[in-house]
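Heads up, one of the protein chains got dropped from this complex, but the rest are sitting where they should.
Naming follows writing order (A, B and C), and every chain is counted from residue 1.
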Amino acid sequence: MKLGEKIPLLDHGYIQYIEHYGSDERIIEAARMSTGKGFLGWGPTHAPNCGYVGMPDDPQRSCTCGGKTTPGDEKLLRFLYENKHATPFEMAGIVIEVQAPIFVFREWHRHRTQSYNEMSARYTPLPDVNYVPTIDRLLVNSKTDKQAGTLKGSEELTEEGAAAFQEFVRIQYASAEVGYQHALKIGVPKELARVHLPVGRYSRMRASANLRNWMAFMTLRSAEAAQWEIRQYSLTLGSEIIHPLFPRTWELFQGSL
Amino acid sequence: MKLGEKIPLLDHGYIQYIEHYGSDERIIEAARMSTGKGFLGWGPTHAPNCGYVGMPDDPQRSCTCGGKTTPGDEKLLRFLYENKHATPFEMAGIVIEVQAPIFVFREWHRHRTQSYNEMSARYTPLPDVNYVPTIDRLLVNSKTDKQAGTLKGSEELTEEGAAAFQEFVRIQYASAEVGYQHALKIGVPKELARVHLPVGRYSRMRASANLRNWMAFMTLRSAEAAQWEIRQYSLTLGSEIIHPLFPRTWELFQGSL
Amino acid sequence: MKLGEKIPLLDHGYIQYIEHYGSDERIIEAARMSTGKGFLGWGPTHAPNCGYVGMPDDPQRSCTCGGKTTPGDEKLLRFLYENKHATPFEMAGIVIEVQAPIFVFREWHRHRTQSYNEMSARYTPLPDVNYVPTIDRLLVNSKTDKQAGTLKGSEELTEEGAAAFQEFVRIQYASAEVGYQHALKIGVPKELARVHLPVGRYSRMRASANLRNWMAFMTLRSAEAAQWEIRQYSLTLGSEIIHPLFPRTWELFQGSL
Partner (left out) sequence: MKLGEKIPLLDHGYIQYIEHYGSDERIIEAARMSTGKGFLGWGPTHAPNCGYVGMPDDPQRSCTCGGKTTPGDEKLLRFLYENKHATPFEMAGIVIEVQAPIFVFREWHRHRTQSYNEMSARYTPLPDVNYVPTIDRLLVNSKTDKQAGTLKGSEELTEEGAAAFQEFVRIQYASAEVGYQHALKIGVPKELARVHLPVGRYSRMRASANLRNWMAFMTLRSAEAAQWEIRQYSLTLGSEIIHPLFPRTWELFQGSL
């Protein structure tokens, strides 16, 4: 997928790259402030116009032009990452746009090192777009996180039960919308006409953070204990946006999960 | 009201003092780090065992024992406040407990310098407590903030219309609860059984911040443009909790609004 | 001066643009999240394929094709700025490199919303580059900030006195360097060999912040009460880096000083 396109998530959500700053190289440059050197180069050798045999991070990789192989800066990047020298990773960042249900935003906004601008139901009527979990999703009995799972003593969810819940949710959403539109029409202020709207309704925001804090976000929200819905956003952010922009940092992050 | 009691707000909410640290004196002490002096004293004179004529902050206040009157530390506190030397006000803070509708928490959590621990519908079923605005509240046509007011082209809200909206909201809340309990019973995971719950449902949290950041919160949330509901929490925090704990800082804050 | 070149400051310092993200337009886009619209355009009219008479910010500017003139987004930018809707200004930012005396960095690092990577005397010997104030600078008797001025009861500084202080400082710097090099040579650990180095020695860092926080920095550090040395960095950051990158926000910032 091309960077900048809306990447669909859940039934009506998306995540979209807006812009970024920094790079794996810039992170090295910032870290080298401590010793006064700059970015030296990746790979086992940095001779220009020289072919390589082997993958970029293969320690056995050799240079086909016979030049002296020198240690590459990927070693420093790894050292920074593994020893939690986190500040150089603040010298890069990403701005994204996200459409997600309100209950996902509720979890997201606990990350206090990000910057947010969100659609506001005080200022504009929220579009009638709402989240309905799929049958498959409903049937996943969260074994990885008992706390978030089913109520103690409840029955085992059947496919019919899941379908009935979907149907109930759709009706509840529909009646909420009818009442919302009517309230707005008869003059209930926007900020009050919304009190009965569900936390499954979609909202939209811009979010900005530096790379260190996006990784902190992903550490929590890509984890198995995270709610499946926000996990989709977190995993997609990683693989579709952070991976192409910061390939070496991404590799280190994945190795640490 | 005694400090530490739950102060009722809206129809089912409250705000409650849990604990605090620091004082007006500590703020002075911290500011005096810059010059190496400590807290000297309030009032026009600091002679011990000396009576006063006049109220503590009366500039004409005099000391009955004829001693030399010296400038009191309230002058320094005012200087700090008026010149935005804000860091000494970080040397004091307050922890509170709050019960409020989710849409109020959504606004509250934008304040990223506070610490939060909130009830989670992933882990425990949310109690069936929901916000219904009063008729009077519904009839207030937000003239102070047009953006948050009624939809352009809407009718003028009547008392009957307001009552009908209340009734609709109550029914919507009730059907949401029925569906929620049923979903939990048949085995829908807690984290999904809640997707249709309204943003008017109450939640509960502990919130902690230093005094500088509580004042930043109140500057935005006690303002006329703030939504009336969160404004009640902000105004009450100020008058019932901050006022008795930090009387001199509170006086300066109020003077600056 | 071309963006990205080192801009000299003091006797051996500099400030240098490294990169940035966002723009005046992105700020508008982020703010429009609240209502769901995007950036509409600057100027008194946005009719496509239409010529203009007048400069972009001229309120009398008219459109030559006779079309209806519509309010431009500079009105929204002004509204955001003047009403302290600060979060959209977090959707843009700047990374710079700075060389400045340690005592300037001591003030700079109090800004806790920035990211820093600085040269470290623990890891590398600090270059022998030190700050000597000019005669003119020494003779400025800080009338704007009595606290930072001369000691109470001191003499009035003469040109000869200033020159003598310069000479003393140079000698003190030179003997510090001799002892530093000797200590390093005989095996004193780098982290201890530096204890006698002066706060006037230059250090170097990368600093990153979003535009909101750069403006907070400049509000304090471009003020007349700020120390003259850090003020040069702050003023130069504004006029040479922020001005060309965010011309409309810069104009609003300047108007508010």
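Following the convention adopted for this analysis, a contact is a pair of C-beta atoms (placed from the backbone, for glycine too) under 8 Å apart; a residue touches a chain by one contact, two chains touch by 3 or more.
Predicted model only: the values in this text are computed from it and were never measured.
Although one chain is not drawn, the whole complex shows that of C:G41, C:P127 or C:P198 it is C:P198 that touches it.
Check C:L40, C:V129, C:L184 or C:L235 against the missing chain and you find that the one touching it is C:L184. Residue in contact with the omitted chain (choice from C:A162, C:L220 or C:L235): C:A162. Residue-wise, the contact with the chain that is not shown comes from B:R26, picked out of B:H12, B:R26 or B:R78.
Residue-level contact of chain C with the missing chain is found at 101-103, 105-106, 109-110, 112-113, 116, 121-123, 125, 131-133, 137-138, 140-142, 147-151, 154-158, 161-162, 164-165, 168-169, 172-173, 175-176, 179, 182-200, 227. Not every partner is drawn; the one left out touches chain B at residues 18-22, 26, 29-31, 33-36, 87-88, 90-91, 93, 95, 115-120, 123-124, 127, 204-206, 208, 210.
One rule holds for everything that comes next: only the chains that are shown with their structure count from here on.
Both chain A and chain B derive from one sequence, and where they touch, over half of the residue numbers involved are common to the two copies.
Rounded to whole angstrom units, the spacing between the C-alpha centres of chain B and chain C is 35. Across the assembly, chain C contributes 87 as residues in contact with two or more other chains.
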